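Please read through the structure below; I'll follow up with questions.
Of the protein chains in this complex, one is absent; all others appear in place.
Letters A, B and C mark the chains as written, and numbering starts fresh at 1 in each.
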Amino acid sequence: MQRIMTGNALVAFLSVVLSLILGGLLIAVTDQEVASASSYFFSRPQDTIAAAWTAASSAYIALFQGSVFNFEGDTFTRMIYPLTQTLTVATPLICAGLGVALAFRAGLFNIGAQGQILIGATFAGWVGFTLHLPVGIHLLLVILAGMVGGALWGGLVGLLKARTGAHEVILTIMFNYIATNLVLYFLSTPAFQRPGSTNPISPQLDATAVYPPLLGASFRLHWGFVVAVLATVFVWWLLNRSTVGFELRAVGANPSAARTAGVNVSKGYILAMAIAGALAGLAGVAQVSGTEKVLTSGVAASFGFDAITVALLGRSSPWGTFAAGLLFGAFRAGGVAMQASTGTSIDIVLVVQSLIVLFIAAPPLVRALFRLPAPGATRAGKGGSSTSTTPTPASTGAAA
Amino acid sequence: MKLELIGITKRFGSLVANDHIDLVVEPGQVHSLLGENGAGKSTLMNVLYGLYDPTEGEILVNDKPVTFKGPGDAMAAGIGMVHQHFMLVPVFTVAENVALGNEATKAGGMLDLQETRTRIRRISDQYGFDVDPDAVVEDLPVGVQQRVEIIKALVRDAEVLILDEPTAVLTPKETDELLGIMAQLKADGKSIVFISHKLREVKAVSDVITVVRRGKVVGTADPSAPTTELASLMVGRSVSLTLDKKPATPGEVTFRVQDLTVQAANGQHVVDGLSFEVAEGEILAIAGVQGNGQTELTEAIMGLQDHVTGSITLNGNQLLGRSVKEVIRAGVGFVPEDRSVEGLVGTFSVAENLILNRYDDAPFAKGLSMSQSAMEQNAQEKIAEYDVRTQSAQSAAGTLSGGNQQKVVMAREFSRPLKLFIASQPTRGVDVGSIEFLHRRIVAERDGGTPVIIVSTELDEVLELADRIAVLYRGHLMGIVPGTVSRDVLGLMMAGMPADEALAQAHDVQGGDL
Amino acid sequence: MSTATTSAPARSASDATVRSWKNPIILSVVALFALLVFAIGAPGNDVTFRLSEENDPIVLPSIVVSAPVIGWVAALAMIALAALAILRTRSGRKIPVWVLAVFAVLFLIAFLTWVVGSARTPNVALYGLLAGSVTLAVPLIFGSLSGVLCERSGVVNIAIEGQLLFGAFAAAVAASLSGSAFVGLLAAAVAGVLVSLVLAVFSIRYVVNQVIVGVVLNVLVSGLTGFLFSAVLSEDSERWNSPPRLPVIEIPLLADIPVIGPILFQQTIVGYLMYIAVAVVYVALYHSRWGLRTRAVGEHPKAADTLGVNVNRMRFMNVLLAGVVAGIGGSFFTLVAVSGFGRDMTAGQGYIALAALIFGRWNPIGAFFAALLFGFATNLSNVLSLLGTPVPDQFLRMLPYVVTVFAVAGLVGRSRAPGASGIPYIKG
Partner (left out) sequence: GCGAPPAEDAPAAGGSSAAAGTDYLGCIVSDSGGFDDRSFNQSSYEGLKKAETDLGIQTNQAESQAETDFGPNVDQMVQGGCNLIVTVGFLLADTTKEAAAANTETNFAIVDDNSIDLPNVKPIIYDTAQAAFLAGYAAAATSETGKVATYGGINIPTVTIFMDGFAEGVSYFNEETGGEVELLGWDKESQNGTFVGNFEDQAAGKTNTQNFINEGADIIMPVAGPVGSGTLDAVIEANAGGKDVKAIWVDSDGYETAGKGEEFILTSVMKLMGDAVEDVISTDVDGEFDNTPYVGTLENGGVALAPFHDQEANVPDDLQTTLDGLTEQIVAEEITVDSAASPQ
């Protein structure tokens, strides 16, 4: 933590700048105006450069306006609306990212957040639109159901890994596909459909089953964000201050030493995957009971996959993941606005995001690009701090 | 071939591992390097072998300066090296290992293993190695693996052979055979650089001895010099090579192992029908060459092995079938043989490692919550008590030197009341000063009335600590002998001779050995 | 001295085995299942497997079998084999490999007969079922070969998906612009290498966790191709995204052999390259100097280093080579399967390839068959849905994934990865 805040802060910042520059180049190169201006580049190069600058900067301004602060908004509400939108999108990213990060700390590479979100959302959604319960209890039950759903789906992977030694990467990938088809199946049954319709979309969740808005009805931000903050605190406590976290981290960092010290490694795998699943399930709840309020097969969007990058960027630490979730939430929220207002495809956001993760993971590269001196007396050749907080689940998984 | 190192200096960051070392290896000579842990012997050899670039200095082969960009260049120049940790690919056959990097090929880069097999057989015959080219290396005993390493060097026509601590994992018999091979090689005109901590061997085979201390050559010695002189030259002060300990006063027998059998995953009985007991206040050493079931025996006691039959009782309570946690809670302290793999979590802090198997006991845990202050306080106490050299209690354990890592493990295990203490290789790779300290702690634990089991492949350590010695060979007990037994008897038992026969035979040949 | 060795207690062969009951138990359960479902639950009708079409040069008669007969015969034979396995295990001997092989074949025959027999139309074109399976497996096979090349030399390759996708994209664009499918093929290989280059530079040069680089590369390629797709390709798809197809090259006579002819001898160059690549990688890996060094570098890099093998250069080259292979596999999507690039059109096949690689135990041939199994399961579910089954389509589509889970959890279990896979090599 300390190190990330101080020594690497500059590298992180430069990584973001570098990625934005590369993304901007991509926007400029593919822009129509730039293309037409470049046809006479040699007679008037400034046109090309101006067009390129306009293309990239207008896209990024739109991105900023859509994610942080809209200075063209006519009311204060509209001005800060983008920021609340960022927090809304960040909510499921943070929850699922925590799940991926926690599993990572236990030495497991959890690619299955997508499926866990879906199953969690299905459980939560079903409780939300089928049961009719009093205020408070209903929402609690929805949250619980979502976590149980995710925990089952994740825990099953942990169980299979512990019992048979099957590789969790394969298992989680397969479980994602199975979950998608399972949800599609549920949505084709009357129990999950609206009365009188066979569309694969569930009824709206009861008013008692949804997260109340956090800042009033004019914002989409809901209490799910607070739950995400609480989840971050909880995961931080769990990993750093609890016996369970101690066990999980030991299993992740060195399974043989953990076993020798009396930790039940199999139980650790199951537990880690179940908790990871529960956190992803919480992301499902944020979607089904917070933002969307209905269950569809697309309710998880691609949050489960984005969560992997979020966790990696956050170096698998709870608050790192939280921060990465906010950043990616901003990119996503801003990206939608950017696409709507400038027509720049939101895919550029994926490019920028992944470049950021790559650059941050390789500080020597960024330092070399910006001609910064190497820090202190770190021995050459070592990846150094960049990879230290993340175990290598691929190797731990393949051993045994 | 004449080999000359002139002014070799090697720095790792601020650490100077080799400091202007000069060394000459004449043809047909065995040149030994002596020095304590971390003196810089391996570093020097790695420089010579092209694995490290020297910071300064020059290497001359037959009076001509050479630069080695990698081991390939060194091998081409006629230098071969047998590393202490074998550099063999475990899943490859002998032939594949020998061929690697020096492949005989047919058209299109296809391997010609037949050619390699022929060469292996030729060398095998010449030196009486008896190595099957098609055996898979991981199935071979260490002694044979070492011969494979030597074959690798000879196949490449090495004129200078570097042997870095080659005898550490061998039985006395295998050691004798190796020394024989060295004599043959020398007779063939090859030069050998020999590194060993075992002064007796060094004296027996060397033509010249160079002593290294803290990266510098501190002198040369004649092989006929007395052992104590060599030792004090190494360490820089006079050393007492013996530990003074009171005779044991064994109490009640509280730990019993009966008819213990452990099956490995491949079905082999790695521990076979073992029975022994340990009394309070005595040290039972389990001797034997690495890989004869010691690891499995200690793991079986700890509940770390799966297919175990028989009985293990501590104070009348059955330990077999219990989980590791239950065994630990029953008061068994355990120092595993490989501290970095089983004893410590390298990325965890020293403080965390000091409670690695007590994290959920009071005072470190209240319910699910752990107490940082209790952990911190415990760390400060133990670091002071055991003189652990670490920057802080929060440093990652992996950054500590081997001796200090071992102190962390010991400190952890001794920090709770024990009913049984088991230590595997308690001082492997640990320097002389630390060894002395750790040995004294172990004896103190014995004197406090705890039954102690020490597993060690180092005869010196076994003889120093043990009140009684049990020798394991291929999972069988060769017998239990008193701690005062002679080195030769142990050597025979470690090679698979039952105790009574060994005692008889050693009596016959007494005085004829080294 | 000689007495020392002879007096060592000799171990008898019989007590030296742990009796593993895993296989007999699995066989028994499956055999029982076969009895209940395939025999007792057999549909009463005949089942027809067609081997050729009427206007094929060589027409084979269809195989018509009675579902109950096949069900009972196979189930009883499987029970017999399971019993044999139990007996062998009880007496402490190994179960011969042929028992497992015959068991698997019987299961497959009984299962096929049962599912097709239960369909509304109990009549299936076996040649089509198999040909479709191979088609679906082609990109998987290229992908898993790419994985083999990387992992065997010690680099985990999660970026197969990205390599395939970028290969598909580059092939579509280059072929459209140049008007030549072969230029597209070349571009695909180059694109695969580009992805590999990033993987290699970051994971080998900068020692970034290989899994992280792989995952991020997939996102990067997905974003990049998606962006270019909407910004460039869709704007003028006539110019950018209408690649010509690779021609199908028929090998005379051989292509006319029923069932296997179209699979083996009626392919595009990519199809032939696939068979060649599997064979070449297999032979080279186990019988060439390059293969020996590759495996050494992946198992014990330090040992290879001390013998003068440049570990990181070896890894670098292999990762790049893997890019060529996966890139060509990617071209299958746009030059063979369909004509044109679509957003994220590889649809996770790179991950399935990864599964095939592990299921195939890091062996090119194993990966080949694992990929085929997956292709078969997928196409079987396709065919079943069109023949008409009572199983909802969502469950049919789960079939390949469920099969993979069972295969990985039940049959493969703890598989042994190359010793140094995923671990960067830092010299000195």
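The working rule: contacts are C-beta pairs under 8 Å (C-beta built on N, C-alpha and C of every residue); 3 or more make two chains touch, one makes a residue touch a chain.
Since the model is a prediction, treat every value here as computed from it, not as a measurement.
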item	value
Missing chain: touched chains present in the view	A, C
Options A:99, A:120 or A:200, residue touching the unrepresented chain	A:200
Which of A:137, A:340 or A:368 contacts the chain that the document leaves out	A:340
Per the touch definition above, residue among A:34, A:184 or A:362 touching the missing chain	A:184
Absent-chain interface as seen on chain A, which is shown	36, 38-44, 47, 78, 85, 89, 181, 184, 188, 194, 196-201, 204, 220, 287, 291-294, 296, 298-299, 301-303, 333, 336-337, 339-341, 346
Residues from chain C at the interface with the omitted partner, ascending	55, 120-121, 124-125, 127-129, 131-132, 135-136, 230, 234, 237, 242, 333, 337-340, 342-345, 347, 379, 382-383, 385-390, 392-394, 397
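Simple rule for what comes next: only the chains that are shown with their structure count from here on.
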item	value
Touching chain A and also chain B, the following chains	C
Chain whose Cα centroid lies at the greatest distance from that of chain C	B
Comparison of A-C and B-C by number of C-beta pairs in contact, larger one	A-C
Rounded Å distance between chain A and chain B, as computed from the means of their C-alpha atoms	47
Where chain C touches two or more other chains, by residue	427-428
Where chain B touches two or more other chains at once, by residue number	none
Sites on chain B touched by chain A in the complex	12-14, 302, 304, 323-325, 327-328, 334, 336, 341-348, 352, 356-357, 359-360, 365, 368-370, 372
Complex contacts: residues of chain C adjacent to chain B	1, 3-5, 7-9, 11, 15-18, 287-293, 295-296, 299-300, 302-310, 419, 427-428
Chain C residues touching chain A - in the complex, by the definition given at the top	156, 158, 198, 202, 206-213, 215-217, 219-220, 222-224, 226-232, 235, 348, 351-352, 354-355, 358-359, 392, 394-395, 397-398, 401-402, 404-405, 408-410, 412-417, 421-424, 426-428
